[in-house]
Structures are given as structure tokens and as C-alpha cells.
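In this view, the complex is presented without one of its protein chains, the others remaining in place.
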Amino acid sequence: MHRNRFLTDILSTLFDRRNASLNPDDTRDIFALCHALMSEEGEVSGQKLAAGILNRYCALSDEGRVAFFQMLNTDLDVDAAALAPLAADYANAPTTALFKRLSRAAEPKRQELLRRLNQPPGATAELVAMRTDLLRLTKDNTELERTDHDFVHLLRSWFNRGFLVLKQINWDTPARILDKIVAYEAVHQINDWDDLRRRLYPPDRRCFAFFHPAMPDEPLIFVEVALTEDVPGSIDSVLSDKRDPLAAEYARVAVFYSISNCQKGLAGISFGNLLIKQVVAELAMEFPQLDHFVTLSPIPGLIKWLGSQTDGAAHGAVAAAALDGSATAEDTRAMAARYLLSAKRADGLPVDPVARFHLGNGAEIHDIHADADSSDSGRAQSGGAMVNYLYDLSRTERNHEDFALNGAVAASKLVTALAATSFISRPKELSS
Amino acid sequence: MHRNRFLTDILSTLFDRRNASLNPDDTRDIFALCHALMSEEGEVSGQKLAAGILNRYCALSDEGRVAFFQMLNTDLDVDAAALAPLAADYANAPTTALFKRLSRAAEPKRQELLRRLNQPPGATAELVAMRTDLLRLTKDNTELERTDHDFVHLLRSWFNRGFLVLKQINWDTPARILDKIVAYEAVHQINDWDDLRRRLYPPDRRCFAFFHPAMPDEPLIFVEVALTEDVPGSIDSVLSDKRDPLAAEYARVAVFYSISNCQKGLAGISFGNLLIKQVVAELAMEFPQLDHFVTLSPIPGLIKWLGSQTDGAAHGAVAAAALDGSATAEDTRAMAARYLLSAKRADGLPVDPVARFHLGNGAEIHDIHADADSSDSGRAQSGGAMVNYLYDLSRTERNHEDFALNGAVAASKLVTALAATSFISRPKELSS
Amino acid sequence: MHRNRFLTDILSTLFDRRNASLNPDDTRDIFALCHALMSEEGEVSGQKLAAGILNRYCALSDEGRVAFFQMLNTDLDVDAAALAPLAADYANAPTTALFKRLSRAAEPKRQELLRRLNQPPGATAELVAMRTDLLRLTKDNTELERTDHDFVHLLRSWFNRGFLVLKQINWDTPARILDKIVAYEAVHQINDWDDLRRRLYPPDRRCFAFFHPAMPDEPLIFVEVALTEDVPGSIDSVLSDKRDPLAAEYARVAVFYSISNCQKGLAGISFGNLLIKQVVAELAMEFPQLDHFVTLSPIPGLIKWLGSQTDGAAHGAVAAAALDGSATAEDTRAMAARYLLSAKRADGLPVDPVARFHLGNGAEIHDIHADADSSDSGRAQSGGAMVNYLYDLSRTERNHEDFALNGAVAASKLVTALAATSFISRPKELSS
Partner (left out) sequence: MHRNRFLTDILSTLFDRRNASLNPDDTRDIFALCHALMSEEGEVSGQKLAAGILNRYCALSDEGRVAFFQMLNTDLDVDAAALAPLAADYANAPTTALFKRLSRAAEPKRQELLRRLNQPPGATAELVAMRTDLLRLTKDNTELERTDHDFVHLLRSWFNRGFLVLKQINWDTPARILDKIVAYEAVHQINDWDDLRRRLYPPDRRCFAFFHPAMPDEPLIFVEVALTEDVPGSIDSVLSDKRDPLAAEYARVAVFYSISNCQKGLAGISFGNLLIKQVVAELAMEFPQLDHFVTLSPIPGLIKWLGSQTDGAAHGAVAAAALDGSATAEDTRAMAARYLLSAKRADGLPVDPVARFHLGNGAEIHDIHADADSSDSGRAQSGGAMVNYLYDLSRTERNHEDFALNGAVAASKLVTALAATSFISRPKELSS
């Protein structure tokens, strides 16, 4: 019997080789282990087999990894030829027995492989890292998108909101996690330990992150919050090392000034909307006197859009002035308001990606500031302009629906008025 | 536009009714909420919608719940009519675009509903409770097995080994958890607080449980362990309130004397094999001097089988004697050994369910004891006989494979010899 | 040199004997170890020596322990003969050098011994247990009161408020601690696990305890609290297993219905006043709507006092009626009010010990209830009457001072009026 002692044999063979140096291009072992893990024996010895596969995967070169993913993509694909008649049969007679056969056939086998891989301690983080590789390697192997689709499907199920844990990040957080915060901050770089302390230690600063219980050392996403007396008009003032901290009980405004996704391997699985709303709820409970929850956000597409605005004498001239930095603050704000309110993609949604995110969450454009971000990237993206998006939880559902259904952009009267600024007489003044 | 403000409207309506008494047979609200949760809006307001659905579900009567499950079963079933041509197309041309359409069509929509329901705090436990209902209601509505199949599929993915947490249960465990241990003990009932203390407090007792991070107050499965000098031959001595505890460092044997599954809603998702092996590994690390890891297990089918053994003069007579309690301890052990080694089902696996579990895990039959369980259930099941299964991790894979492939039952020489006992001359003695 | 290698020698000797059975009356070892611990070497090897002494102490019989304490009492007493001239010299010329010599001479050497004993893990609990022995043995050896005085002095310093930790006891508390709560409850006995659950699990029940970091498994004192809508008039209703729990946010009153000291060895070191006031502060913060903090307390001396009230025709008759249970509820309350307000000891403080405690803390007598405690002890002490003491933190200092300076008993108008009840016409009614 050819299957006899397959598992025992393969495990003992692998054990013999354990201390030998692994050939990073040799995928025979890992294919054999995957075969064993998918067999019935996988039920009993799955944890050990899965650990073996994950170890071997780590030792593979990029060529080996592509081969591994190709195997998933092809050998462990859905068996469509078998599925078609089953589906037809079930459409005729939806019995339980047929349903079970159909279910089994309808799912690509690689999904079961990935579930069985997720057994040893630390496996979830290794599968997230594996998807990071996959995303990179898919660029030159686009057919692997099918496998990536299944990765996303499973990761979305495993990183379901019900399993996420919100934790506060502060000066009592272990250094191990803080190292990650420094590394993953994607909006306003954390320069050193003192910079980090300025964002976490003072009484008017907060930071919250989502974690998954199976990856306790890895934040998934985090948001940095400043508690202030007024809606701030500049990131420079928020991050200044000169400022005096405010006693938290005097704060009226919570400012979400930086939100960073941490795991490349979870790209496409969205946590931001959930995080912001839960943090709003947490802060509202801890500090009932807070009456505004706003972001202080970049406007990444503004400069590019200004460059394209050549039509309309006055408008075009102001755009040019904004571009070369000679526009007044008011004109810059007006151009930014126009951009955010009216610059749309073919699908009717805003050109600006940050606007799409917050408006899609149901936030509204609250205010716009010139000279708000003097960093290099701030200058390059938006000439230093920034925007506050307002989260009013009593309106986010309505805003979200209007946005999703009609592409309607919610904005304060102030911003709407800014966008309607008439530039007719301005150019003269500018030229005078 | 009929979809206009659908979500806002439904949420405000629901809010108005929140304090009204819910009609336990009225499923209109819950259907509307499910519809909203499955729509695009579900992405943004999913947590709130899911909480509303779970609240309404709780208020439903059994009739309402059947209607809810029927809706899942029928309205949110796989669309086989659409799936069949897609599968045929993909079989011809496996493109990514087709794959995505196929994937979407191939999964019953109720799976996505269940994933979206699993967002609010505590939702996982509520879904497990929902499945407990479903299992009960499926008895009279067998078509719901299809929906149950999808529940199992998702729960198996969420209760993946990688997400489980092993915790020791001891006298430092919160009372909240201990209450559950008392309630869920399924093998040897815990009579009162003193009985519980005898199983958890002494230095030669251990208890381990698997937990899921999303259900921190609910053990999934637990095993009770006695550390002893010798392999014990009786549960009565293990549970005695008279015994002197042993200093753990003198123990040579770890006895798994009770293993209980806790969650009816997770029926069909197996944790026992993993738990036993991880506990063996934990104990072996903490107490390197331990040289035997055995169970002390019931033999639930023995009495029934003895009643069926009428053939073969000597054998039949001994069976009859074992049945009426007049057999010697040695004869009882011999009959139990025959039963465990040779009584098989049509599929070639042992008749005895406990034997199937441990042998399937790769354990082997180590010893058999008469007069080992004087409880009512022990007498009724096996005439008081019990069995030790031995877990030798260096042999479990091999044993498991031999068992799975050939139905081979691993047993010690002693037990093999017991089963081979010749009864030819015995009946005389018995009749004398 | 006779001191040469004293420590090394004694340690090696002790090591040799470690496995030999200790003679429970032989104090030579322990005396030698104490001598070594008090020597200069004690600085370096103190932890080991102290552990040896504590082990030996545990093995001693009562005779051995008395001998040990006598050694402390006599050999390690203050050297008064040396102290007298030092004190005289210092009175003349208070120099630092003299002060240091005086300080050294003024402290009984046993205090230093006890401090040095308090070094190994768990030593603090062992010293508390040692004092429990001492208190018992002092009864027949009254001269040991000197040593006890030093024990109290040190324990009071070590169990300083600054070192105590307030912890909530609830259904998440480890069983190890809950066992202690059951054992130490001194007012209303906890009958079994269900009774304990009724006091800790419902949302309208709280329990708080002080712990010392060096004795983490041992509560020092705890108080049980009921959150209620009204000031309760009966402990029976508070402890009933029939009652419906109240959602905590609807409570208006916090009732301290049981307060128990746990450690006999800490007798004379008072924690009750601190505990009550801190719990009042904690509850006021968690539930701002609470407007009354009262006890529901026994009146232990009432029956005895009633028996002594024979003077005054009406008063005496009512007292007799209260004693034999034939008095009306109102008359019983009136007699109890008289007792609490006017029955005083020679030092001007109330006869009733519970009254002394709460009034000394600055509480005031708020209300009195007949038929409030139907337990045997309740009947025997007070004919079932109970009293509410009110803690109003804005008045406790003033009340305390009036009580401490003038013996003034603070009471509500209602209780003052009760005490002034005229019984002139009553006896007739009673006799009719």
C-alpha cells in the first residue's frame, strides 16, 4: 500500500535533515509536507506538519517562494470542472448531501491548506508575512492574484472586528511595542525617543491601536490623538517640542493627527473606520466635555491638481499663485476647498485618497488651513495646507450613505463658502 | 431612488422601537437588518447593525428562530444556477477576473452574513450560542443542516488551533471560570466546592483548558490530571477525599482522568487531541521525571457488548458472568481487552467511542482494571471496569497512521495477552 | 579567637542536621541562629539565617515557643541600666554622637531581631503568625506583654496605610482568596459557595479588602457592601436568596453590612476606619448618584443592658418587655436608642463596642430597626434589633472630635426623638 506510513516516513526523514542546511531552491520537502498536511493525517499531526512547512518556507529563496505559490495557485485551485455539474445538480435539487459535496468542491483547496498552516504558535504572523511576500511577487506573476484573493478572504475572516483588541499605547507600554510604533508611523515620522515621548507621555496626548490576540507584539493600526482647547490649524504646533501640555480635563477637542496601518500583509483589510469610531467612543466616555472629534489630515493630491487648473482666468491664476507659494492664505484655503469638494474621479468619488477614506467613513470637511505643515512632504503634497475632517457620530451614517449613493461630499458652511470664493477681482490685487 | 437613505431610515426606525417590547415572532426587523448588513453600507455601520441583529435574535421565540434560520438557508444560500456556468467558464479559462466572480458565487451568502455578525463585543459567544439553537432546531428541520454546515465551516476557521490559548486552571483561577468548570464537567461530576478544591488545589493535581480570546470567560475544553507514583487502577482512589497528596516532584505518572468539551455550539470541532498532546508537552517540560502519560478512561460500550456475546461456550459464559458481576477481576479484564481490541464497526474502527478517540489520536491501550469505578454510571456502562490509554509522543504518529489506514489497535503486551486469555477450563471452575 | 568562623561553623552544622528530625523542645539551635543573626555577619547572610530561624520556630512545641519568647523578652530586652546614664548625658549635651549611642541603647534588641527575621520570602506572614502564638501564650506568661508591645510597634510600622493596597473582591477573584473570605467572615457567616456568590456576583453587591504586598494571599480586613434604593431595615432582606438584584446605577444607598478583621496576629492595629472611608470615596466616584453611606450593624450589648434596666417604672417595664420579646417594634427601637445614646462606660464612651468603633470614626447614629436580624446571634445580642450608622465624610472630622473630646454621640433627629420617647402611659396599655 503506497500510502502506508507516509506520515511517519516523511516526519522521520525531515527530522534527519533538520540540522542539515536547507537548499533555498528545493521545494520538494515543502510540497511533500503540504501533501501530508492536506491528507487525513493532517488532523492529528497538523501542528507539527504546519510548523515544518512554515520553517521551510522561511528558508526558501524568492524563486522557491514563487514555486510554492504557483503550487497553491494551480495544484490547490478550485476544481471547476468538478464544480460545474455539482452546481447544476444542486440548482435542480438542493439536498444536504449535494450541498456538502458542492461546498467542498467550491472552495479552492489552498484555503484549507492555509487554515491548517495556522496552527503552531506564531503561525498567524507568519501567514501575514507570507502574504507580504505574495503581494511583492505577484507583481511579476500576476496569475497569483487568485491565490492572493484567497489569502484576503481568510485573513478578513480571521481579523474580523470581533477578534480585534483595542489597546491604549502610552508610557506604560513595553518598549517592544513602542519600537513598532516608531517603525510603522507613516504620516509624521517619529525622529527619536524624545519625539516619541512627546507623543505618548504628556497628559493631553493619546494613542490607540488594534491588536490581534494571535499577534500580541504587532499593532495592526494605530492612531495618535492630541487633546486640545481648539481645533488646531497646524501640525507644527501639535508636534512642537516647546508647547505646554494641557490638563486633559480642560480639553474640548480630540484631534486625530496621524493614523498608520502597520501590516503590509493585511493590505486590503480595512481597520481605520472601526478604529476611529471606537476611539471617538472611548474618549467621549472618558472625557464627557469633549465636543469636537476632528482629524488634522494631509491633502496629498492638492499640488498635482493645482498644476492641472489652467482654465478660468481668475481661478487659473490663483492656482498658479498657490503653486508657487505666492498666494494668500485665504486663496490657498479656497483652492484647497474647491479641490476637496469638486475634484472627482470617473466613479464620482473624490480624487484625494485621504478625503475618500474619511468621507467614506461618514466624516465631513470641517476646516482648511494654509501653512499648516512645514515638513518637506507637507510642502510637496499640498504646499503646506491641511484639512480637518469632523467625526460627528450622530451624522456619520447619513453622511456615509449620501456619499456612497450620490457622491455627496459633506462639508461645513465655512468650507462650502471657501469653495465658492470668487476670484474675479483678485488677480488685479495680486498684480498690483 | 428606492435605496436612498435606506440605512439611516432603518436605524432611526429601530431606534424608535428600542424601548418597545419586541414581538418574539416578528422577524421583519431582523430580516431588514440582515439585508442592510449585507449591503455595501454594512462595511461602515456593520458593528451597529450586527449588534441590532444579535439583540433581536435573542428576543425571538423558537418559531422566530426557525424562520430566521430558514431565511439563511434559502435566501442566503449559494446561487447554484449562477455558479454552474461560471464554473464551466473558469474550467475553460482560469483567469483572475473569472476566479473572483466564481469565488463570490461559490460561497453561500450566509457565510458573509455570519462574518459580519461577528463584529460587536461578545458576538463570537453569541454565534456559538446561536449554533446551539440551530443544532436543536435542526432535528425537526433537517434541511437546516446546510446552514449548520456553513456554521461549522466558519467556526472551525475561527477556532483554529493558532487562536486557542492554553491556560492552567487552579486555585488562583477566578470563581467566574471555576463555576463553568463545575457546570461543564461531563465525566466525573463535581459535587461541591470541596470536591472542586480536591481536584485543583493539591500539589499533585493539574487542570488545563483551551480558551478563545474572543470568549475569555468560556473554557472550550478542559482536562483534569492527577500526578501519581504509579499508573492508577481506580478512579475512586484518584478522587478520594481521604488520600494524602503527593509532592509533585515525586510523581512518575500523569493521569488524564477526565476530559470535557464545554460548548455544545462547537460540536464537531475537535479540540481533544490537541489539548492532550499540548498538556503532555507542558507537563513533560515542568516535570522531566514523568515517564508515563496515561488516561484513566471509561469503557462506555462494554456492558452492551457483553450482552451480545453469546457464542462460544467458554467466552459466552464468562461474558454472562461479567455481566452479572460474578466474574473474577481477571476474567472481567480479559473480556474488556477482547472488547477493546476486537469489537469493530462496519468501517473497521472500534465500537467503543472513547477507544476510537484515543486510538485515533495515536494512543495505545496500556492496561485494564476491574472494580475501578464504583459510581452508578461506571457500573452501568462497564461493570466498573476502566482502561488506561498511553500517550507516548514518540509513537503517536505511527500508531495513528496504522489505526487510520489499517484499523490496527495499538496495545501493550499485557493487554494483548489479556485478550488472548483462554477461557476453556474456566467455566468449570466457575460452575464448581 | 573565639568568634572565628562562627557563622560558617553554625551554618555547616545546621546544614548537616537539616534532614534530621528536629526536637520540638530543643531551642539551642534557634538561640544560636538568633545570636548569629544579631551579629555583624547578619548583614551578609541574614536571609539564610532568618529562614533557618523561622523554620526552627515552626517546629517548636508551645514550651519551646515560650522559651523562645522568654529569650526575646529577657536577653534581647532594652538595656535600661546602660540607657539611664546615656539619657542623662544627652539631656545635658544633645550631640549627634551621644544621640546615636542613645538610640541604639533605647531600642530593645528584639526589635532588630524581628526586622532581620523579616527578610526571606513569606517572612512577614510568618511573623504575623508568630504574634498570633505570642498573644495566646501571653495569657499564661503575662511578662511577655513587653515583647508583644515591640511586635505591635513593628507591625504597625510595616502595615502602615502607605503600604496597604485596596482591592475589590468579586467573582473574578481567585478561589484562593475567596476561601479566606469565607473563613474570615466574622459577622454574618457565609454558609456555602452559593451564599458567597450571592454576596459577590450580583450587580448590586461589592466587597473590598486591604492587602499587604508582602502577604498577597491574605486579606487583612474586608467589608461587604449592598447597593440599595433605600436604607435597609433588616439584614435578612439584604442576604435573602429570593431578592431581585438592582442595576447598580439605580442605587442611592451603599450599605456596609459586614466588616471583618482577618489576622489575629495584627490585633491592635486598626484598619477599619481607613477601609470604610476609602470605600466610601471609591463608591462615590464610581456611582456619583449615591447619597447615603450607612452601615447595617449589630447592637451586641443591648440585651445585656436591658437586663440591667430595672429602675423607673415605665422604662423598666418596657425594658422587660423588650427582653421577653413582647415589646412593640417602636418600644424596642426607643430602648435601643436610649442604650446607644446614653449607656456609657466610666471613661465616658459608649458601652456598645460597635458604637464606639463607628462613632469614633466620626459616623452618626442614623436609624434603628426592630426585627432586623432573625439569626440566633442577632436574637441573643439585641433581640433582633439593628442600627444604621451614617458616614457623611463632610462631618466625620467634626463628629470625631466632639466624640473624642466630649463623648458627644452624633445622632439623627429621628434617633434622638426615639431616645426621648416617653413611656409614661405605655405600661398601662401593655398591662391591659
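Labels A, B and C are assigned to the chains in the order they are written; within every chain, residues are numbered from 1.
Going forward, a contact is a pair of C-beta atoms (placed from the backbone, for glycine too) under 8 Å apart; a residue touches a chain by one contact, two chains touch by 3 or more.
Predicted model only: the values in this text are computed from it and were never measured.
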If I'm reading the header right, one chain is hidden. Which shown chains does it touch across the whole complex? A, C
Of C:A59, C:A129, C:V187 or C:A214, the residue that touches the missing chain is C:A214
Touching the hidden chain, out of C:R161, C:K242 or C:K413, is C:R161
Mind pulling the chain C residues that touch the left-out chain? 1, 3-8, 11, 40-41, 43-47, 77-78, 80-81, 83-85, 87-88, 90-91, 94, 96, 99-100, 102-103, 106-108, 115, 118-121, 123-124, 142-143, 145-146, 149-150, 153-154, 156-158, 160-163, 165, 213-214, 270, 273-274, 277, 360-362, 396-398, 400-401, 404-405
Touching the unshown chain, chain A contributes residues 171-176, 178-179, 192-193, 197, 200
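Here is the rule we use: only the chains that are shown with their structure count from here on.
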What is the shape of the graph in which nodes denote protein chains and edges denote touching chain pairs (line, ring, star, complete, other)? line
Distance between chain B and chain C based on Cα centroids, please, to the nearest Å. 50
In whole angstrom, how far does the Cα centroid of chain A sit from the Cα centroid of chain C? 58
Distance-wise, how many Å sit between the C-alpha centres of chain A and chain B, to the nearest whole number? 37
Mind pulling the residue numbers of chain B that touch at least two other chains? none
